[in-house]
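Then we have chain A:
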Amino acid sequence: MDFLNALVTLLNFVIIPATAYGAQLALGALGVTLIYGILRFSNFAHGDTMAFGAMVTILVTWFLQGAGVSLGPLPTALLALPVGIAATGLLLIGTDRAVYRFYRAQKAKPVIYVIASLGVMFIMNGIVRFIIGVDDQRFADGERFIISARTFREMTGLEEGLAFRTSQGITIVVAIIAVALLFWFLNRTRTGKSMRAFSDNEDLALLSGINPERVVLYTWLIVAALATTAGVLYGLDKSFKPFTYFQLLLPIFASAIVGGLGNPLGAILGGFVIAFSEITVTYAFRRVVSYLAPESWQPDGLLQLLSTDYKFAVSFAILLIVLLFRPTGIMKGKSI
Partner candidate 1 sequence: MIVVEDVHKHFGGFHAVDGATLTIETGSITGLVGPNGAGKTTLFNVIAGVLEPTSGRVIMDGEDITGLPPHELFARGLLRTFQIAHEFSSMTVRENLMMVPGGQSGEALWNAWFARRRIASEERALARKADEVLEFLTIDHLSDEKAGNLSGGQKKLLELGRTMMVDAKVVFLDEVGAGVNRTLLNTIGDAIQRLNAERGYTFCMIEHDMDFIGRLCDPVIVMAEGHVLAKGTIDEIKANEQVIEAYLGTGLKNKAATA
Partner candidate 2 sequence: MSGSPYEDDRGNKDRSITRPAAPRMGDPVKPGGQPRKIEGDNPFLIGRAMTGGYGSGADILHGCTIAVEPGEIAVIVGPNGAGKSTAMKAVFGMLNLRQGEVLLDGEEITELTPQSRVGKGMGFVPQTSNIFTSLTVEENLEMGAFIRRDDISGTMAQVYDLFPILKEKRNQAAGELSGGQRQQVAVGRALMTKPKVLMLDEPTAGVSPIVMDELFDRIIEVARTGIPILMVEQNARQALAIADKGYVLVQGRNAFSGTGAELLADPEVRKSFLGG
């Protein structure tokens, strides 16, 4: 019984949250990695793209909720998601027309795109705050939990609870589906292969009859889908606040780099590495150990390696060590 309690504690406070957070990061990192792989630059506007997509979805969700539409146990936002994706797609394509296309025609160096994306980031940031404001917005409805801590305790009679949220479940499932789809698309379909070819050698792609503008279009559309989905899922799970989406950028980039920039599988792995290292290294194991250890051995300290103050620093330190032994990231980077 005590062993079960220990296990449940670990699951509840470490494994489930880390998995869900990892999946969230992974979805974001997937978008970053795709742009890096195909359009060749790090898009600093990605966090704000996610915010924009989530914002549109929220507005539509409110409308739907107002009209009494619902998905039963699932959040209504899922119904609004396609609209969000479409709007974000339009925004991204518009941005591409207004900003990036010019540099593509000029064959600008990648660093120019990066700095341009900073400019785009500022602007999107402004737009989102303009439309929906700066406050926290909540739009989750339906069942919040697949299983809540209280229900679990009642069901099992264990001392410890185990909570698993609907949003966490959806995030994990969606992340798996997204990466599988993306992988299949890039490696098996004609369009996907042509995108990889374009990413590899633009001019030669022209000589093979590949239309670059189409590749760019597809890329932005996929990115829009990924970013909106990531943004909405994050918002469902936590809450929507423009500022946080900007802050997400750092862990997302860390995930993408650790996994190997440009590699979709790497992005997924990277997300989990970051999430797990953030959560495990600073976890206080007292509660877990107190179930396992005999009465007289009860720990009086927290059994915490480092205080949570350092969780971000620690996860970075771990990355540095990982990279020392695997300098190209976990998966070899840049091979979309």
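Following the convention adopted for this analysis, a residue touches a chain if its C-beta (ideal position, glycine included) is under 8 Å from a C-beta of that chain, and two chains touch if they have at least 3 such contacts; residues count from 1.
On the choice of candidates, all candidates are chains of the complex that A comes from, given by their letters.
This is a predicted model, so every value here is computed, not measured.
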item: Touching candidate - 1 or 2 - for chain A as found in this complex; value: 2
item: Parts of chain A lying in touch with candidate 2, wherever the complex brings them together; value: 36-37, 40-42, 103, 105-114, 190, 193-194, 196-197, 199-211, 213, 257, 261-262, 334-336
